[in-house]
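My questions all concern the structure below.
Removed: one protein chain of the complex. Kept in place: all other protein chains.
Right after this comes chain A.
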Amino acid sequence: MSLREKGAITGVGETAYSRESGRSVLSLQLEASLKAIEDAGLKPTDIDGVIPYASGVVAEDFITNLGLPDLRFSAVTPLGGASCVAAVQCAVAAIAAGICNHVLIPVGRNGASQGRIGMRVQQMPQFRVVGEFEMPLGAIAPAQLYAPMARRHMELYGTTSRQLGEIAVSTRANAMLNGNAVMTKPMTIEDHQASRMISDPFRLFDCSLESDGSCAIVVSGVERARDLRKPPVVVMGVAEGHPDSPSVITQRPDMTRFGLAKAAPRAFEMAGVKHDDIDVAEIYDCFTFVVMCQLEDLGFCKKGEGGPFVESGAIRLGGKLPVNTHGGLLSQAHMVGMNHIAELVRQLRGEAGKAQVRDAEIGLVTGYGDMGDGSVAIMRRG
């Protein structure tokens, strides 16, 4: 059995994104969840599956607060930033197996106001190996752990900081069109080049935001989805992939290749589409380089050609492959990529406002997490 066209995203909900919500993570997630359920035209009591994000909030919290009478399915997908799209795969699998009908997937955090990412990762079990063998040597935060991948790409392929900057600039321009983005000032390549060095080659503007807020989606069986309030966004293909040496980048045979490189062919095959069929792509962007490397791993350009690809303007609105039309983690908010899924749904419904890609029918969304976990979903307007 394939998961092809077995599930659809039927509802999306987002809180306001900010640097200080002043609220609990649970209350943020409940607000986004209610919005997603309402967007789908469902009642909270229709939810019979939930996949919480590893944020201290658990399935029981949703049963208790939403008043779910009979939750039949719960799971977690601990792939860091690849968790959200991996959760879509998990939800569609549970639905296809007949376990449940409507799965709520909430993400929320006070990432800016409570516990910055650089410090938080030390407590995460996925970082245990790095925690023992690399953090004591001064390699502490993702920016430092990922930077050698970017540096090697630059040395092998001639990739430049300005090419990375094009991703930051393009993403910022898109955020300016979004009414719910934390970053609201324009950015030029010169601004990017003048931003302070964090861990070479990553400058400040190569790094994603730390944000407060929540985003949630509802995944439903494709048959039931047709009867709901909004046009369904059908999951055509979905996959997760784990890189070689998944716990440490240092030991990875090819450190310029993510787990996504394994997942992408599976998702394209399942969906039965080609790269030219993709009208819009929401690509996980914890760092600018991570976007470039994923464009290669997805097959939109060859390995090593990500720099010229983005420099050509391909990822701009109006370009060959508009990317992160909402402003991404770099400029909208760091919502672990659930905001990428929400944006793809809006694009495929034609609800993306000023950032709408004309006639967008098929789109793609990825996740990237921890030391290179990958996930990808290809969706179409239903």
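We adopt the following convention: contacts are C-beta pairs under 8 Å (C-beta built on N, C-alpha and C of every residue); 3 or more make two chains touch, one makes a residue touch a chain; residues count from 1.
By our rule, contacts and distances are computed from a predicted model.
The complex appears with one chain absent; UniProt names that chain "Zn-ribbon domain-containing OB-fold protein" among the candidates "Amino-acid ABC transporter ATP-binding protein y4tH", "Phenylalanine--tRNA ligase beta subunit", "Zn-ribbon domain-containing OB-fold protein" or "Glycine reductase complex component B subunit gamma". In the complete assembly, the contact with the undisplayed chain comes from A:147, out of A:147, A:182 or A:341.
From the set A:15, A:29, A:55 or A:199, the residue in touch with the chain omitted from the display is A:199, counting the whole complex. Within the set A:139, A:189 or A:273, the residue that contacts the chain not displayed is A:139. Although one chain is not shown, part of chain A still touches it, namely residues 118-119, 122, 129, 131-141, 143-144, 147-149, 151-152, 155-156, 196-202, 248, 250-251, 255.
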